[in-house]
Each structure stands twice: as C-alpha cells, then as structure tokens.
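Can you keep this structure in mind? I'll have questions shortly.
All protein chains but one are shown in place.
Up next, chain A:
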Amino acid sequence: MTLWQWLSAALILFGATLALTAAIAIVRFPDTLTRMHAATKPQVVGLILVLAGAAIELYGHGNVWALVLVGLFTLLTAPVVAHLIGRTAYREQRHRDGLLTVNELGNEID
C-alpha cells in the first residue's frame, strides 16, 4: 500500500471510531442535552474525517468535489440542528432537578 492509502485508511478508521463513540455516548449519557453533544459534534468530525479519507482514495476522480461540498454543507447545517434540538430539549426539561449542576440561564426565559 502506498503512503496515501495508509493515510486514507487511518482517516476513515479514526472517523468511524468517533462515530462509534458517539453512538456509545448516546446510550450512556443520562439526558438529551448531554446526548446532543455526542450525537451532533463528534459525529460531524468523524464524518469529515471519513470524507477526507474517501477523497484521498478517489484522488483524480471528479466526485471528490462532491465530497468536499458534503463536508462543507455538514459544517453549515450541523450547528443549527444542535442548537435547535438543544434549545427545545432545555425548555422541556429545565424543571427536572439534579441534571444541571450549574445553571446560569435559570428562569430568564419568560
């Protein structure tokens, strides 16, 4: 295998590992807000690493640019999804005691 193939394999394996730990975190973490951290962000980094590995493997092929676009659009949309779901989850669960040790938002939502 060439150096590029090793790099591609390492990137894809690392990205897949991050996605796996995101799934494990969804099972292990206690509430929606902490689950959202794992579900939206290590998974985004993992996806981008997998896309980078696939782009290296497909070097020279025209579809590499579609992979670049997928990564860019994921970067643009994932934070909005995280924010909206987190915001909704917080408004629904904020009265459950014991989940948030520090809460500076408190009752400022009218």
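Going forward, contacts are C-beta pairs under 8 Å (C-beta built on N, C-alpha and C of every residue); 3 or more make two chains touch, one makes a residue touch a chain; residues count from 1.
By our rule, contacts and distances are computed from a predicted model.
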item	value
Chain not displayed: protein name in its UniProt record ("Sulfite reductase beta subunit", "Monovalent cation/H+ antiporter subunit E", "3-methyl-2-oxobutanoate dehydrogenase (2-methylpropanoyl-transferring)" or "(2Fe-2S)-binding protein")	"Monovalent cation/H+ antiporter subunit E"
For chain A, residues in touch with the removed chain	17-18, 21-22, 24-25, 28-30, 33-34, 36-38, 40-42, 44-46, 61-66, 68-69, 75-76, 78-80, 82-83, 86-87, 90, 99-105, 108-109
